[in-house]
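Below is one structure. I have some questions about it.
What follows is an incomplete set of chains from the complex, kept in their original frame.
Labels A, B and C are assigned to the chains in the order they are written; within every chain, residues are numbered from 1.
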Amino acid sequence: MDRVTLETLLDAVARGQVTPDEAAQRLERLPFVDLHYAKVDTHRQLRTGLPEVIYAPGKTSEQIRGIARALLSEPGGPLLVTRASPKVFSSLRELAPEATYSALGRTIVLRAEVGAPIGTVGIVTAGTSDLPVAEEAASTLEAASVKVDRIADVGVAGLHRLLAESERIRAADVLIVAAGMEGALPSLVGGMVACPVIAVPTSVGYGSSFGGLAALLAMLNSCAPGIAVMNIDNGFGAAALAVRMLRARAA
Amino acid sequence: MDRVTLETLLDAVARGQVTPDEAAQRLERLPFVDLHYAKVDTHRQLRTGLPEVIYAPGKTSEQIRGIARALLSEPGGPLLVTRASPKVFSSLRELAPEATYSALGRTIVLRAEVGAPIGTVGIVTAGTSDLPVAEEAASTLEAASVKVDRIADVGVAGLHRLLAESERIRAADVLIVAAGMEGALPSLVGGMVACPVIAVPTSVGYGSSFGGLAALLAMLNSCAPGIAVMNIDNGFGAAALAVRMLRARAA
Amino acid sequence: MDRVTLETLLDAVARGQVTPDEAAQRLERLPFVDLHYAKVDTHRQLRTGLPEVIYAPGKTSEQIRGIARALLSEPGGPLLVTRASPKVFSSLRELAPEATYSALGRTIVLRAEVGAPIGTVGIVTAGTSDLPVAEEAASTLEAASVKVDRIADVGVAGLHRLLAESERIRAADVLIVAAGMEGALPSLVGGMVACPVIAVPTSVGYGSSFGGLAALLAMLNSCAPGIAVMNIDNGFGAAALAVRMLRARAA
């Protein structure tokens, strides 16, 4: 509740149009639906402009359906379920018949934004095994009216593959770079472009990659200045950050 | 070297204006000055639009001066030395008489950009001990024609201090949030605003903060989607990322 | 054995009512039942006033049944089995027909305390996926005559949800706050209330949450002073600590 709304409400109290008691209630009425097991924040998109997400692991199908129903019951922006199995998708189909599922990214888009693209995000991956993370990001972005350019398998061991794509890389408004193993790709890309670079370490690797820790530490210590780092395998988060950037630009 | 330059050069060869040998040399001549101990990348700013930095630790005063001289010898954008002692500052004064030093942020600005502000970055800190990191970011931003709004000591244990600043927080184009200890502040700020949020864990704390690791992990696992995370105490990096975002917007 | 009992016994020896040999035996007779694979501490509740628990993992159904039988054979307070599968519950039903099972909290209550509530504990969770840990705590508390107020899904990314519940939060005698991911919620709650706050990190999260380590470190480094921290996912322990506090108050 911003100051304008607050002053308007207090004016109405002063003019007798709203009783003090009613005003107190309004000041405390909050924009969420309480399902007991969840407090669904129906106004978050209005507040932050970001895609809304239901993270599936650790929730029952009933809980996911309940939260989805509450969010769909109000108008809003893009709505996704991430890390979702095909079974979860089935259980949501009657609720949202037009929902789509990306098996690669394990992402359900329950509601997509309709409108002109607000920008282009290049999603660069080091290897084929990084594609699921990239696809989680891509689904999120496309549901939020962002154009996606997928630039796959340009890892640093074959530099010419990366250089061959330098035109597409330089054309993006924002870049998401996903890499496992030694996680070096964001440093290289960060040295090639002036636009914001979002680095996503992936859990691709074995042994001393320690589930993506090696790539995470590498990205945090990048010698290319100004690289944004996300949690391991967090494709959705990278997309959400890109949307923050593009929305800010559009505003 | 972009494609246009390449084609122009090749046309000149085809027209006999440039000999093949000279073209080969030009194709290999690279935009740096070789000091033996350093290859100073004099074109990085032109290429990436970012402030150029000399990270002082592990370099002798002579090396720092040599690199600074090479960078100042060509026109360019903002140039800083970070983690610099007053002694390093003294040794650089004859080279750049107008250089300024922030004792709090341990930052020397050797050359600042002149021009209209390209946007406003709010720098939010959890506690007084986080100010050095914030100041490193602020020096960098101000040298790059970015307006800075410093919002200090709004840590999560006294929520009303944060809420009292919500207007200033919402007014920024980009937010940098620095916090040590449990590193919770970026999650809160991230839930309040739609603009990009850059989280900087600081090494403030003791015992199981493990030099900032606790705050770093907290920020990587933020439940507010789309938070960019930087290395521990990396105020410069946060500023560089903010500049990437604002330049992209301005472009 | 406290000093009063000791002096009484020695008086009886001095008066010839008890032989020295018998006194020596009594001094060494200990309040447990030896099942070979377990020494069941039948007096612990009398000694510490806490709920007694059988931690199921790593024990066979036979062992669990044997320990339960020994504990039920003496009068006592609340008795629970934690981390129990439905199969374990089945195998205990003939032993304790009135036992109840919480599928969410994986907790069997074999014996509950009957009596007036000794206080109210608010159990606050950051997200829906933290509910199993909360429910383990709730089952334990309810078996020990403690009133429970469940306040779910008030994580820090939507601050208004937390503020909307501030009245219920302030009404509790003790608060248990369970959160995964960045584990920031206890810091916020700790800054809002004067009562004791017990923080339980949960293993909810992925990648660099490292099975709850990120939340654990955050809670140990809370900037709100006086937060009690428990092991990851340890809902039972949090409840036991709350009972210690409420019993001390009641005493």
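Some observations on this one:
The definition used in the following text is that contacts are C-beta pairs under 8 Å (C-beta built on N, C-alpha and C of every residue); 3 or more make two chains touch, one makes a residue touch a chain.
Only a predicted model underlies this, so the values are computations on that prediction, with no experimental measurement involved.
Of the identical chains making up the complex, 3 are displayed, while the complete assembly in this file numbers 8 copies.
The definition used in the following text is that only the chains that are shown with their structure count from here on.
Measuring from the average of all protein CA coordinates, the nearest chain centre is that of A.
Using mean Cα coordinates as chain centres, the one most removed from subunit B is C. Taking each chain's centre as the mean of its C-alpha atoms, subunit B lies 49 Å from subunit C. With each centre defined as the average position of its C-alpha atoms, the distance from subunit A to subunit B rounds to 25 Å. Subunit A and subunit C have centres, each the mean of its CA atoms, that are 38 Å apart.
Shared interface positions of subunit A, i.e. residues touching 2 or more other chains, are given as 44, 216, 231.
Across the complex, subunit C meets subunit B through its residues 126-127, 155-159, 181-184, 187-188, 190-192, 205, 207-210, 213-215, 217-225. Interface residues of subunit A facing subunit B in the complex, by the touch rule stated above, are 3, 44, 47-51, 53, 167, 173-174, 191-198, 216, 220-221, 225-231, 236-237, 239-245, 247-249. Within the complex, the subunit C residues that touch subunit A are 127-129, 131, 150, 152-154, 157-158, 160-161, 163-164, 204, 206-209.
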